[in-house]
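A single protein chain has been removed from this complex, and every other one stays in its place.
Every chain is named by a letter (A and B) in the order it is written, and numbering of its residues begins at 1.
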Amino acid sequence: MTWETVIGLETHVELATRTKIFCSCTTRFGGAPNTHCCPVCTGMPGALPVLSRAVLDYAVKTGLALGCSITRYSKFDRKNYFYPDLPKAYQISQLYLPIARDGAVDIRTPAGDRTIRIHELHMEEDAGKLVHDPWTDRTQIDLNRCGVPLIEIVTEPDFRTADEVIAYLEKLRETLRYLGVSDCKMQEGSLRCDVNLSVRPMGSTGLGVRTEMKNLNSFKAIARAIAHEADRQIELIEEGKRVIQETRRWDENKDATYAMRSKEDAQDYRYFPEPDLPPIELSEGYLESLRAAQPELAEAKRERYRRMYGLPEYDCRMITSDRALAELFEGLVELGAPPKQGANWIMGEVLGALSARGKEPKDMALTPPTLARLIALVGEGRLNRNTAVKVFEAVFDTDGDVDAHIREHGLEQLNDDALVRETAARVLAADPRSVADYRAGKEKALGALVGQVMRELKGRADPRAVNAVLRELLAQ
Amino acid sequence: MGPIELTALELGAAIKKGEVSVVEAVQAALEAISAQDRTLNAFITVAGEQALDRAKRLQAGMKDASSPLYGVPMAIKDNICTMGVETTCASKILSGFVPPYDAAVVERLRDAGAVSLGKLNMDEFAMGSTSETSSYGPVKNPWDLDRVPGGSSGGAAAAVAAGLGWYAVGSDTGGSIRQPASYCGLTGMKPTYGTVSRYGLVAYASSLDQIGPLCRDAADCAAVLDVLQGHDRRDATSLPGRHDRPGWTGPSADYGHLLSGLTGDVRGLRIGLPVDCYGDGLDPEVRRAVLTVAEVLKSRGAEVVELSFPVLGYAVPTYYIIAAAEASSNLSRFDGVRYGRRAEHHEGLADLYRKTRTQGFGAEVKRRILLGSFVLSSGYYDAYYKKALQVKAVIKAAFDEAFTRCDLLLTPVAPTTAPRLGESLSDPLQMYLSDVYTVSVNLAGLPGLSMPCGSDSKGLPIGAQLIGPHFGEGVLLNAAHAFQLDTDHHERVPKGGEPS
Partner (left out) sequence: MKITTELVDHICGLSCLELQTEEKQDMTAQLEQIVAYMDVLNELDTTGIEPMSHVFPLKNVLREDEELPSQDRAELLACAPASDGEAFLVPKAVE
């Protein structure tokens, strides 16, 4: 029998707000244990939550970007369970009236385009971290992460392959980063994904018993876990056994999932409306202002760059891979840089410099006017490309003054035809052997001669001009 | 006349005039506490040294005194967090908990120049109507040591009635200020929900809890409420004052004018008598005394209208469902991990949780946690919790309707005067039913005042309850003040509390 895999995702995203969802402690990652904590986020007796405006704004922005309908009257609920990473023994979340519902995300995979439906998006608080010490056999509780704002995005069971899941997550990550609502770093846990998976005979429309997989810390882990879990379930069914509804944990080292807890005997969370938080009622004006402030997202930019500037698909993809890069590109174009030139500089020098420094595009100092000036100088023939790269390296970290640097180091291109001609003649006279080689048909000899002339002129000449002059002189 | 006989406002005035020093007042209270509290058990913690230190500093800073209560010694119910002073909620599970922060009301009291004498005994986590569920032992009623002072703010009521402090700050979730005030002959008030910050009040039922004063008369009550009430950004259910949020069009209060609003003029005031509150189950002596309030106010120009209020009969079950549900969640944080006491012998984490909670909570608290877990659990939520929230809406609407026909409601506080110690514990449901007159006020978020209006044949105080519309504190206090101008029930003090 052929089997079909059916997958739904629950993605938890930590929001990049300055403060926690219900208190004014910092959300900074790391920090010594329990130093980003207060009575509210450690659940001390009598402490009360107050919702951060930024969390609401970010959640609504995300809902809008994912094509959701925004819940105009929304509320928080308590989800009750005991676990040491949850100090109040309830998580403030949204069950009955989540902030957004019914969205859709279009994805592209090699197998074709698909639409993934978003079931809902809700706000909630993150839990703390437990660290087990095998020496003392005790667990340390660090509550720094406790109360960091999360949005949970739940899809319908619309995925059929791991490729689709990865494409969705890449699209989601790109969107959230463009919105500036999260940095989506899987390794720091700011993007976490639980995979619900079941299998069914191909062609069937019912849903099989599903399992939920947790602890998937990379796209690679997700893809492998999906493959393994689908195989495991198919094998069970083909052996005449049944799949149990349960939560399974992916073990990266063992390349396998194992059962955490069975959902059948489990958890009755006793949700009820949070009495400490009044409801949220959103006006049309508020939604309109957020809609108006929504940035153009990557896909729209790619389409526009292709249409307006005729850039190749590859270039469009590269320069929109990050909002800061796209903004740099648009800045360059606005300042008159030829689009293709701008794209080349970004894909080459800018990405190279960032990766050499291990920096993120959003953290770079370089501004569009600086790079635009470099591109203009090259275009005007006042700087050759090689020198321009050196200047770029010199100004990149501080967004330095291009013209001042060129002046100080005397780097402006020589456009003195007579000087080039004179130097070329001198070089030819001094190297009869290369001249002979060239005339004997060895094209390579020309390169060596160009190099000599460039060295004589301290690299300031236009190599194309030198090339032309040498050919002319050698032809005589 | 020693300072003990003065009201809080009278003492404040004497301090201001230099007739009594803050230190003398504190010393007088501490002496009264050491003489009587071994018997009464009103205090869990007496913070004598801190009180004397603070008294000295306040005396030195007299020129900054702006509040009429500056320098007046008082005490705080032990479910209100006090930085550096143990806060136990009268529960074993919180023993040893010294909060590293003050409740919002404690900050406000400090700013007004209050001196705290310590922390007051109560029913464990404010769950009880007699102050017998305390893990620190029961509180005794200074009017009769064989009787309960009421609850849950029983320590607060006993302390003020016995002169161990000039006023107390308690909390009221279903009558926990009004009923002990009634049993002990005090004037107490549960303010409009949201007008006193709950930040730092250890939550029992978040949607019903409200902090308020227990005092010797209505004027003291007004003065203390002027201190306690006000907007607080740390409590999202705190209501802004008229001037706190420009452009705000929602409900808002006019804070800080209660004392100055006391005129005693009740001409034209419409007093509603809900006939349903005067029927079966009410002690005839209580009925007679409560109705004298209507007579006195009528003689001052008020009108009396009779109302039918059948929906009040549903208030007790509604209250206990909602309160227990919220309590089951609010009390889950007490697990022996971050504060309080942890069970000593345990095997693994789950066992640590179970043992800590099983050993740390008393029977009544466990009963309400279990009841709350039940009404929220899968399969029962709609039938109980959701239903209760619907009935709450019905009760609120009935009050709204009633207040179109009258300005305040006059009812008993409790069906009887203070019962004997030990009588109520055996039958929890019977105890819940005695809250019949008070719980609806919390469900609807209304202000409710309790004041002495007579005594029964045993000499025990009887309380009358005035219920007002939202932000009706001024109306209630003024009516109580008018009543107290013409009567002297509030001036009666217990005579050493001989057992009857």
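In this section, contacts are C-beta pairs under 8 Å (C-beta built on N, C-alpha and C of every residue); 3 or more make two chains touch, one makes a residue touch a chain.
Note that this is a predicted model, so its numbers are computed, not measured.
Here one chain is not drawn; of A:103, A:208, A:275 or A:361, the residue touching it is A:275. The omitted chain makes contact with just one of the residues B:152, B:237 or B:465: B:237. With the whole complex as reference, residues 97-101, 193-194, 207, 233, 236-237, 239, 250-251, 311, 313-314, 317-318, 320-321, 328, 332, 335-342, 346, 348-350, 352-355, 357-358, 361, 363, 366-367, 369-371, 373-374, 377, 384, 386-394, 396, 428-429, 432, 443-445, 470 of chain B touch the missing chain.
Listed by residue number, the positions of chain A touching the unshown chain are 17-19, 24-26, 32-39, 42, 44, 50-56, 75, 80, 82-84, 130-132, 137-143, 249, 260-261, 268, 270, 273, 275, 277-281.
One rule holds in what follows: only the chains that are shown with their structure count from here on.
Chain centres here are Cα means. That of chain A falls 55 Å from that of chain B. Those residues of chain A whose C-beta lies close enough to touch chain B in the complex are 39, 42-51, 78, 80, 82, 84, 87-90, 139, 141, 268, 270-273, 275-278.
Put simply, chain B touches chain A in their complex at residues 80-81, 87, 89, 94, 97, 99-101, 103, 198-203, 205-207, 233-237, 325-326, 328-329, 332-335, 337-339, 349, 353, 373, 376-378, 381, 385, 389.
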